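Below is one structure, written out as structure tokens, with a few remarks after it.
Every protein chain except one is present and positioned as in the full complex.
So that you can tell them apart, the chains are marked A, B and C in the order they are listed, and the count of residues begins at 1 in each.
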Amino acid sequence: MIIVVSPEAAPGDIDHIVARIEESGRQAHLSVGAERTIIGVIGSDSPELLDTFLVLPGVESVHQVTKPYRLVSREFRGDDTVIEVGHGVTVGGGELAVMAGPCSIENEEHIFESAQAVKAAGANILRGGAYKPRSSPYAFRGLGEVGLRYLAAAGRELDMPVITELMSTSEIDVVCEYTDIIQIGARNMQNFMLLDAVGKTRKPVMLKRALSGQIEEWLLAAEYIVAQGNPNVILCERGIRTFETAYRNTFDINAIPLVKELSHLPVIADPSHGTGKFGLVEPVAKGAIAAGADGLMIEVHDRPDHALSDGAQSLTYERFAGLMRSVAQVAAAVGRDISAVGVAAGAR
Amino acid sequence: MIIVVSPEAAPGDIDHIVARIEESGRQAHLSVGAERTIIGVIGSDSPELLDTFLVLPGVESVHQVTKPYRLVSREFRGDDTVIEVGHGVTVGGGELAVMAGPCSIENEEHIFESAQAVKAAGANILRGGAYKPRSSPYAFRGLGEVGLRYLAAAGRELDMPVITELMSTSEIDVVCEYTDIIQIGARNMQNFMLLDAVGKTRKPVMLKRALSGQIEEWLLAAEYIVAQGNPNVILCERGIRTFETAYRNTFDINAIPLVKELSHLPVIADPSHGTGKFGLVEPVAKGAIAAGADGLMIEVHDRPDHALSDGAQSLTYERFAGLMRSVAQVAAAVGRDISAVGVAAGAR
Amino acid sequence: MIIVVSPEAAPGDIDHIVARIEESGRQAHLSVGAERTIIGVIGSDSPELLDTFLVLPGVESVHQVTKPYRLVSREFRGDDTVIEVGHGVTVGGGELAVMAGPCSIENEEHIFESAQAVKAAGANILRGGAYKPRSSPYAFRGLGEVGLRYLAAAGRELDMPVITELMSTSEIDVVCEYTDIIQIGARNMQNFMLLDAVGKTRKPVMLKRALSGQIEEWLLAAEYIVAQGNPNVILCERGIRTFETAYRNTFDINAIPLVKELSHLPVIADPSHGTGKFGLVEPVAKGAIAAGADGLMIEVHDRPDHALSDGAQSLTYERFAGLMRSVAQVAAAVGRDISAVGVAAGAR
Partner (left out) sequence: MIIVVSPEAAPGDIDHIVARIEESGRQAHLSVGAERTIIGVIGSDSPELLDTFLVLPGVESVHQVTKPYRLVSREFRGDDTVIEVGHGVTVGGGELAVMAGPCSIENEEHIFESAQAVKAAGANILRGGAYKPRSSPYAFRGLGEVGLRYLAAAGRELDMPVITELMSTSEIDVVCEYTDIIQIGARNMQNFMLLDAVGKTRKPVMLKRALSGQIEEWLLAAEYIVAQGNPNVILCERGIRTFETAYRNTFDINAIPLVKELSHLPVIADPSHGTGKFGLVEPVAKGAIAAGADGLMIEVHDRPDHALSDGAQSLTYERFAGLMRSVAQVAAAVGRDISAVGVAAGAR
């Protein structure tokens, strides 16, 4: 940590700052420049320490020099993490993962039919929501456990791992029973109790970035999970909230290569939420793969105008199959292994 | 709901849209203009319906005409809600409420001493965190139940209601046992399971706005609580996340008068989080009161450079007493009843 | 400037960084810590230098330690700047300045009538636009020079200084001929040629903050003007662009006390643009004054539903007079001198 001393600091201020550094069990290293005096704090950084120094008289600014996350960083682990998610499917490490299915599990027949359609088009993981976070208390909020049972059955039948969202620690046991991958939604990225709880399981966890989650906060949220002993974390970029109102969210493509540089964890792109408009899903999916994403999560519905949620961003089976063909071309062009998704790049 | 038909719609598209409206149990009302055909949907709006229409061929845009929240709206209830929070203190309805205390409950002696100091300066509600949401898993996360016990004891001793944050449904019983007001933090504004749970209690709930929470989403989150049967909701503006990096958050003063126009619920301002810098807390507190806030929440610490959390935005006892004197002046100028906070406006 | 060396830096990287520092005419000061090596750069900072070091191999991050603006900073000048704007009116230094009038100058009679109305209510500076920045090329774009003539005549007649917006260097002479204060609009905050041009005059300049202008960029834009020799700069906070769609802009009240801490220049609040909704103008105006603004700019129109621009945020004469009475109360409560605005604080 580095403390910049204000040019208007009073004579005793520097002594006081040094004393406070030493009180914290660290050492101070002074460097007197022409314009500013700078004090290096030798010893480990901590978030509280930043605040501590900021309020001391004579301090102009405080700069952190180490990153606040460790276990999820590239420094800690140079190789890409590859996660086995069941049924022989892996996420990370070159192979493209494609999670697809309806936003909500609507009924038994529908999730089976959806699973068949997305598998036929090349998806290798089945998604479906049983507990739905909805802005309005009057909207459809999911089938709950019965939905999970349908989802698990469809996954077994089609030999696909399944992913579903966990919204509260109180459902963790039932969700773990039925799912292969636990999804933590954007609105729960900083639900720290939930992060701790999934960290205590060994299930793969897909952690979505919050609507206004900074990269550093997102990686810290992943750190919560890994720090509890669960190394199987998949990140998911799903669009951020900006001033632009032409789409529901703004897909942040910069995040893909940056997160892969900062962390060894795999990163999935969700262009369905990242745009909120079905017409933009395919081009943004291609963009995300070209930029290095390890896979996609796509909402698919046979009749989007009858979907119980997220119809506006859902692709029909036909559009999804088209997306898979064109994504396969792009994936091949950037050197991805697309054997898992079962679509020939030349099949366009 | 209003559907705007695209000028490029195919001949059968309008018939199809009308049929889908009628299938949903509503009626369609066509209006053919020079530039666009518009279809009014007669019957109640719902979030799913918006998506339903957006994906129909020939639809250019869909506009909601009713607000998605009801129980918390001014339309539903014209008079201001006034909430009894215990020890004879009310929030809303003319009287100024001031919640103050340390960010975290640090130990028994400290919370007692803090309570005495903030009460002496004019605060009428005591705050203190026992479960702390922290970006980093390595930061101090609160004393838990033992902290709640200290807080409740300090409130009893000083005859002040107390407020503390609830982070998870699993702590709801213990938090309810010790606190007078439950705080839902910004990061949990859309933790819908938690909203449901506090909606089933009858405790006053203070609901903070999320970092990127739109006014409509915030009121919908309040609607979740009220829809479960708990009408005692207090809103709290605590700053939003913007592009500006000169402060931790940007206090949104516009929200104060707008929320009071749209809703009958009281609104508290939290300039400590709303700025993140102790030097800005007092001017922004005065601004919020001048703009019509029903009260303040302020972080106070005897030695901010030794605070276990949020030191940079905490006021010393002395600064807090100064804030109370100047806020009382402003409150009097805008016609607020400041008898509860026990500071004479002329005492400056 | 401080350079943080990456823990993965190659052996020769530090030598290379030091060499590059010395090549730039500065000195390097190494500090080897347990977790990171830090290199202090001794000598003046510059924006190019930041980029220079960021791209060197082995550099993890670069931190600026001095502020990039000088002449407008509190360090450079401790006392508040007070600007004479004509007709005996000053901006800054304790006295409240109130600029009011229609968005656009519509015709001669209208600007005279508006001037009388706002003066009667207590405004001491007359505003009116002759060159209007409009998002659409099909909107009303102002009367140009003829409008300026009407504005100047109204100001002379009512003994009030006038303010109007300058949009391009090509109108600088004609605008300077007729106006007392030149306004630089939000969309031109970083129109550097325009900043240079007004810096070469000695007219008072009111510089609005850009829609996404950071505080540092805003002060640097002011520095452009002062660096050319014109010290008469007034800052104006007019709301920023955020994710919130309930208002046109989000008035940033934090900016008021922060800018007054960082700079000696006066700061005016524009709650008309800062909210975009007439119903929010008065509460936000009171809030801005309570937080320390040196004055207000308010759009006023006798019949807002017939205004040629900005009707939705314009106050009627009656509402404006009401605003002035309640603002005077707040101003008195925070110790402002309101003699100039001619409204007795007790007149409410």
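The working rule: a contact is a pair of C-beta atoms (placed from the backbone, for glycine too) under 8 Å apart; a residue touches a chain by one contact, two chains touch by 3 or more.
This one's a predicted model, so the numbers in the text were calculated from it and none came from an experiment.
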item	value
Of C:G147, C:P161, C:P283 or C:P304, the one touching the omitted chain in the full complex	C:P304
Candidates A:S6, A:Q116, A:T316 or A:Q329 - the one touching the absent chain	A:Q329
Contacting the left-out chain in the complete assembly, out of A:L195, A:L220 or A:I256	A:I256
Sites on chain B contacted by the missing partner chain, in the whole complex	2, 4, 7-8, 29, 31, 33-36, 38, 40, 42-45, 60-61, 63, 65-66, 75, 212, 241-243, 245
Those residues of chain C which, in the complete complex, touch the missing chain	20, 46-48, 50-56, 68-69, 133-141, 167-170, 187-188, 190-195, 210-212, 217, 220, 223-224, 227-228, 241, 278, 304-314
Contact footprint on chain A, counting only the chain that is left out	212, 214-216, 240, 242-247, 250-258, 261, 274-275, 277, 279-280, 283-284, 286-292, 326, 329-330, 332-334
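Note that only the chains that are shown with their structure count from here on.
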item	value
Distance between chain centroids, defined by C-alpha means - chain A, chain B (Å)	27
Centre-to-centre distance between chain C and chain B (centres being mean Cα positions), rounded to whole Å	30
Distance between the centres, which are taken as Cα means, of chain C and chain A, whole angstrom	39
Residues of chain A touching at least two other chains	212, 241
